[in-house]
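In this view, the complex is presented without one of its protein chains, the others remaining in place.
Chain nomenclature is as follows: A, B and C, assigned in order of appearance, with residue numbering initiated at 1 for each chain independently.
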Amino acid sequence: MDKTVSSPEQAVAGIENGAVLMIGGFGGSGAPVELIHALVGRYVATGSPTDLTVVNNNAGNGRVGIAAMIDAGMVAKMVCSFPRSSDPRAFTEKYLADEIGLELVPQGTLAERIRAAGAGIPAFYTPTSYGTELAEGKPVAEFDGKKYVQERWLQADVAIIKAELADTHGNLTYRHAARNFSPLMCMAAGVSIVQARKVVAPGEIDPEHVVTPGIFVDAVLEVPKPLQEEELIRSGEAY
Amino acid sequence: MDKTVSSPEQAVAGIENGAVLMIGGFGGSGAPVELIHALVGRYVATGSPTDLTVVNNNAGNGRVGIAAMIDAGMVAKMVCSFPRSSDPRAFTEKYLADEIGLELVPQGTLAERIRAAGAGIPAFYTPTSYGTELAEGKPVAEFDGKKYVQERWLQADVAIIKAELADTHGNLTYRHAARNFSPLMCMAAGVSIVQARKVVAPGEIDPEHVVTPGIFVDAVLEVPKPLQEEELIRSGEAY
Amino acid sequence: MSVPKLTSAQVAWRAAQDIEDGAYVNLGIGLPELVARFQPEGRQAVFHTENGVLGFGEAPATGEEDWDLINAGKKAITLKPGASFFHHADSFAMVRGGHLDVAILGAYQVAQNGDLANWRVGSKGVPAVGGAMDLVHGAKRVAVVTDHVTKDGKPKLVEECTFPLTGKECIGRVYTSLAVIDVVDGRFVLREKLPEITLEDLQSLTGAGLATPDHVGDLVAPDLS
Partner (left out) sequence: MSVPKLTSAQVAWRAAQDIEDGAYVNLGIGLPELVARFQPEGRQAVFHTENGVLGFGEAPATGEEDWDLINAGKKAITLKPGASFFHHADSFAMVRGGHLDVAILGAYQVAQNGDLANWRVGSKGVPAVGGAMDLVHGAKRVAVVTDHVTKDGKPKLVEECTFPLTGKECIGRVYTSLAVIDVVDGRFVLREKLPEITLEDLQSLTGAGLATPDHVGDLVAPDLS
């Protein structure tokens, strides 16, 4: 019952070609940079994993993190709400060249679809996007005189996540707004791989303060001084 | 921006005849005994509020809390998953005499229907209850080869809730398993009325530890030494 | 017919042998709760209770109860290191989302197609369902622990449930006082039986056909009295 792993390379070793991969973070807050870079490193060295579908609110910025994955050529498709941010060059280039797919999902619907997968809810109705082009082809139903769009759960093979504290059972806390999609992604993925600033013994996180219970987590890696993606981008770093 | 009220009587003064009332708690853990008893007191003194629909996992025990409401005759219908507990006499008597209604809902579906109301999701699909008598009359749909039952959100006019800490903006924490349905009910009700063991100034609850953000809470009452329903029942207390 | 049979504790012990180290487990109220007592040496399961606790332990000593710290059966519990609290929607996300490894429930009847009836025996009285209908769809493995027959000797393993269903085609394995039986492709397959009972006698106490593969193990439990 010890979920710790000892290196980023070991943590991401099991991710397969064609996997659906949820990556925590909103912009640079919560981006698991070390795990992502280990994955890029593995791809560069071995050609695998490739043909990935990546779920994240954005589609990468600058030349690090998800943008580095896209630049490396291992991403077949992005599922996101806002594939334009401060420097979305990597995605934009490949998208305009028709070399990467895009499923555009309203942000709240994206969050709810991920939660639904984690909660065993295969479909739900939302007012969001009703009457817009993003609802085209989706079933519509009326409840109490108002129209709603049916949305499906969004499941993943693997989630890679940045946490603040983890215990060896996989209980997690997050730091500030770096929480964002991460607790939901841990619920929705078959395997959740987490990098945490500090890994502690069971019992060192107050049971009242656990945000993600360990049942949703499979592997925990301590990364004591994690890179902050926004800071990397602002200083012009490239992977 | 100060949501505090000064007495249980003031807190429950606005609840109207015919209201749908969600009451936090699972068994005795999380039962807002002081608020419930203030409501019973108001009914006994004024005949109002009556004809209430009460949503709770159970249907009252012994002669306090929800059982006291039922005994008083102010409850028209219970919506719950388990209307039998250690001493369900109050509900059982009225139910067998056909003097109170019952909507029986599987526990997880009850929780999800309450959350759905809070999240603006009018309907969702669940595997729970498919093929059973509790799914009779409900739409069924197939997703990925498996059958699911459509369930509707469950909204309330008012929620009455027991918390551990509250700040004057209505941010809440709970105590141990007394959390149960309460955060969901705060989301689902038009008005959420909370009794907390201690009311503190904004900023005294760590933003990372807030369980129910204040946006879901309308009124906060400090009840420094709250009664614990299970203890009342075990000592044979009656309201 | 008087037959040897396992005690409730022995049935629970047998079910406990199949719970792997690190498993997340929900135990139904009553007989299933006994399973927690018999975790094999060196294995550590994490127990979930529907009302929002993961990682709970034994009951506290009498007088030491904290009634805000209870399980779904409203019994007082204690916490183990690594426990967590969460609200009911998250708790049933764990259940419905398939995050539990094992759920072990009681039964009035189990049908050969895996249908379970365990919440109501008739139309009289106050109906109550709790979390049973969620749990049967909740875990990677849903098993039943039960006496092989009812108190008046009627089969609990049947061709078709006559009591109201809790869930359809949801049970994978049944641990009874006489045997361990899997549900495979719409029929009961015998995996283990008490050595003291013949196949014919076991079949006569079972309300549906028992398929018997080449190897049927001996169901042997230690004396736990």
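Going forward, contacts are C-beta pairs under 8 Å (C-beta built on N, C-alpha and C of every residue); 3 or more make two chains touch, one makes a residue touch a chain.
Please read these numbers as outputs of a predicted model, since none were measured by experiment.
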Original post:
Among the chains included here, which ones are touched by the excluded chain in the whole complex?
Top reply: A, B
Subject >> Among A:T53, A:T128 or A:Q195, the residue in touch with the chain that has been omitted >> reply: A:T128
Subject >> Of A:A19, A:V79, A:A111 or A:V220, the residue in touch with the unshown chain >> reply: A:A111
Subject >> Sole contact to the chain not displayed, among B:V5, B:M22, B:V105 or B:M187 >> reply: B:M187
**OP:** By the contact definition given up top, give the residues of chain A that touch the hidden chain.
**Re:** 26-30, 57, 81-86, 88, 91-92, 95-96, 102, 104-112, 114-115, 126-134, 174-184, 211, 228-231
Original post:
What residues on chain B make contact with the chain left out of this view?
Top reply: 1, 115, 117-121, 167-169, 171, 187, 201-203, 207-208, 210, 213-216
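One rule holds in what follows: only the chains that are shown with their structure count from here on.
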Subject >> Minimal step count in the chain contact network, chain A to chain B >> reply: 1
Original post:
In terms of C-beta pairs in contact, which of A-C and B-C ranks higher?
Top reply: B-C
Original post:
At which residue positions does chain C touch at least two other chains?
Top reply: 85-86, 89, 92, 95-96, 137-138
**OP:** Note the residues in chain B that touch 2 or more other chains, in rising order.
**Re:** 112, 126-127, 174, 176
